[in-house]
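Of the protein chains in this complex, one is absent; all others appear in place.
Up next is chain A:
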Amino acid sequence: MIVETGHFALALALALSLVQMVMPVWAARSGDPALRQTTSQAALGAFACVLFAFAALTWAHATSDFSVQNVVENSHTQKPLIYKLSGVWGNHEGSMLLWVLILTLFGACVAGAKNSVPPRLRANTLGVQGLITFVFVLFIITTSNPFTRVVPAPIEGRDLNPLLQDPGLAIHPPLLYLGYVGFSITFAFAAAALIEGRIDAVWARAVRPWTLSAWCFLTLGIAMGSYWAYYELGWGGWWFWDPVENASLMPWIAGTALLHSTVVMEKRDALKVWTVLLAILTFSLSLVGTFIVRSGVLTSVHSFATDPTRGVFILGILVLFIGGSLALFAWRAPLLRQGGLFAPISREGSLVLNNLFLVAACATVFVGTLYPLLLEMLTGDKITVGPPFFNSTFVPLAIPLLLIVPFGQSLAWKRGDLLAASQRLFFALGVALAAGFATLAMTAGGPVMAPIGIGLGAYLLIGSAMEIVARARGYGARRTRSPAIIARRAFGLPRSAWGTSLAHAGVGVVVIGIAAQGWASEGLASLKPGQSLTVGPYVATLDRVAPRQGPNYEEAGAFLTVRNRAGDEVGQVETGRRFYPSRQMTVTESGLLTLGASQVYASLGEAGKDGSIGLRLYYKPLVLLIWLGAVVMALGGALSLTDRRMRVGAPAKAKGRALPASAVAAE
C-alpha cells in the first residue's frame, strides 16, 4: 500500500510541477500577485510529494519488499541495512528519483528564500524549475517507474552489484547530484532573466549563493567519487578520464567559470550576456552528463535498440532544454543592456582570462568524451580516447590558468597595476622556484613534471596566503607594519576574501598531490606466507592468508605487515577477495595503510596452486592531498557562502553610484 501511495505521490508531483510552471505566466498576464504566491506553494508541494515517493521506495528497500521489481533486482535479505538504504539510488530508477528529489529540494529552497530573491524573479525562476521537474517526473513515470510490482513476488532478491556495496555509494551520488542538479537553479535564473529581458547586479547577487553551493557539492562529489574508484577498483588510479567521470568534470569546469563571471557581473555590472550563456551551458553539460550515464549510450550505441524509449526520451529532454534555452538566448539576449568593456589589466580582465581558459579546457574534455561516440555513429570505427589525449590537451591549458590565479587575485578592479602585483608575488614565485628546484635536486633522475607541479602548488599556496597578508597590511596611507594591526585587519576581512584564498590554496594542495604521484611506485609478485615485497621506501611481508565469512559474502583475506627500510614496523594492511554467491561475483577489496598523507595500497590477486597468492602493492606518496585539497576548496566555497553579502538582499545605494563611474572608466 505504501508503494502505491508513493507512486500516487509522484503523479501528484507531476501535476503540481505543471501548476508551478503555468502560474507565473498567468500571474504576468493577469497582474495578480496572489497567483505568483501560488508558484511557491506549488514548488513546496512538489518537493513534499517527491520526498514522500522517495521515502516509500526507501521503505520498500529497507523492508525487502520483493513484490517491487526494483527491490528484487537490487536487494537481498542478507544485505546490511546501510546498503539496503543506499541501494535505493544504486540503480537507474532510484537514482533518477533521487535526481528529481534534489531538483525539487532546490525549488523548495528558492520558494523559501523570500528575502534574497525579488518576487518576480523568484516566480519566473520557479516556473522554469517547474518545467524541468515536470519533464523529469514524466520521464520517471513513463519509462523508469521504480514502483512497478512483480506477481508473484519472488522469495529472494538478486542483490546489489557487489562493487556498489560500499559506504561510497551512500555518500557519492547524493553529493554529486546536489552539485549537478543544483546548477538547474542557476539555469532557471538565467532563463527567467531572459524571459524578463532584464538582468542586473541584483540578479548576480541572487544567483551567486546557489551557484556557489552547487559548486561546493559538486567539488565534494567528484572528489568522493575519485577516492571511491581509487580504493574500490583495486588498481590504484585516482582519475581515469573515463566518460562517466568527464560527465561530472565538465559541469564543474563550466560552473567554476560561472562562479567567477558572476563576481564580475555583481561588482562591475559587466559580462552579463556571457554569464547568462555560461549558466545555460553549465546545466546543459549536467544534462549531457545525465544523458551519457543514464541512456546507456556508453555501454552501447545500440542499447537504444534494447530500450529505445529511455534513450530517446532523455535525448528529447536534452534537445528541449539545450535547444530551447539557446533559442531563448538568441532571441532575448540582445535585449539585455551590455556592460562596458574594461581595461585588460584589471581584476575583471584576469577573470575574463580565467573564463577563457576554463571554457577552452572544458571544450577539450567535451571533444575527448563525445568524439568517439560521434565517430562510431558516423563511420563505425571504434576508438578510445584515453589519458594521453587529456594529458596533452587539458594539462597545457590548466597550467597557464593556475599561473594567473594569484595574479588575478592581487590586481585591483577597473585598473590594475601589473608591476605592483608582480612585485607582491615576487616572494611566492621565489619560494615556488626554490621548492621546485629543491625537489628536482632531491629526486634527480625522476620525472621532470613532478617538481614543476610541486613548484606550481607551492606558488598557489603562498600566493593565496600573500593575498590575505597584503590586504590586511593595507594600501597607501593605511599601510602598516604592526603585526597586531595586521592580525586584527585579517580577522576583519570579509569572509568571502578568506573563502577565495582558501579555495585557491585548495587548488594548490590538489596540484601538489597530483604532482607527487610522479614518484609513485608499484610492485607485483606471487608471495607465500613469510615472503616479502619491496615497494618505494617500504617492505611488506605476507603474514598469513585466512578465510572469513561476511554477511552476504565469503572472503579470502591476506594480512601483511609493512616495515620501513630500517626494519621497524610501521603498520598492518589487509586485503581480500570477496565472493558474493547471489551474483556469482568476485570483488577485490583493496587494503590501505595511511602514513601521513601517503598511502601503501595492497590489492590481492588469484591464489596459485602452490599456496602462493598474487599481490600488487603500490606506494602512493602524498596521495591523500588530492582529495583533501578538494575538501579545502569546498570549505573555501562554504566560507564564502557565510559572507554577509550573501545573506543581505539587494545591493545598497552605493552600488548605484558606482555605475556611472565605471561607465566613465570604460570609455
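Things to note:
Keep in mind that, in the parts below, a contact is a pair of C-beta atoms (placed from the backbone, for glycine too) under 8 Å apart; a residue touches a chain by one contact, two chains touch by 3 or more; residues count from 1.
One rule holds for everything that comes next: contacts and distances are computed from a predicted model.
In the listed set "ABC transporter permease", "succinate dehydrogenase", "Thiamine pyrophosphate-binding protein" or "Cytochrome c-type biogenesis protein CcmE", the entry agreeing with the UniProt name of the missing subunit chain is "Cytochrome c-type biogenesis protein CcmE".
Checked against the full complex, the one of A:P209, A:G311, A:G436 or A:G463 touching the unshown chain is A:G311.
Considering the full assembly, A:K382 is the residue among A:R29, A:K382 or A:R478 that touches the omitted chain. Only one of the listed residues, A:H61, A:K79 or A:H172, touches the absent chain: A:H172. From the options A:R208, A:R294 or A:H504, the residue with contact to the chain not on display is A:R294. Across the interface with the omitted chain, chain A contributes residues 73-74, 90-93, 95, 161-164, 169, 172-173, 225, 229, 232-235, 240, 242-245, 293-296, 298-300, 302-303, 306-307, 310-311, 341-344, 352-353, 356-357, 360-361, 363-364, 367-368, 371, 381-386, 388-389, 392-393, 396-397, 524-526, 577, 583-588, 603, 605-606, 608, 614, 616, 666-667.
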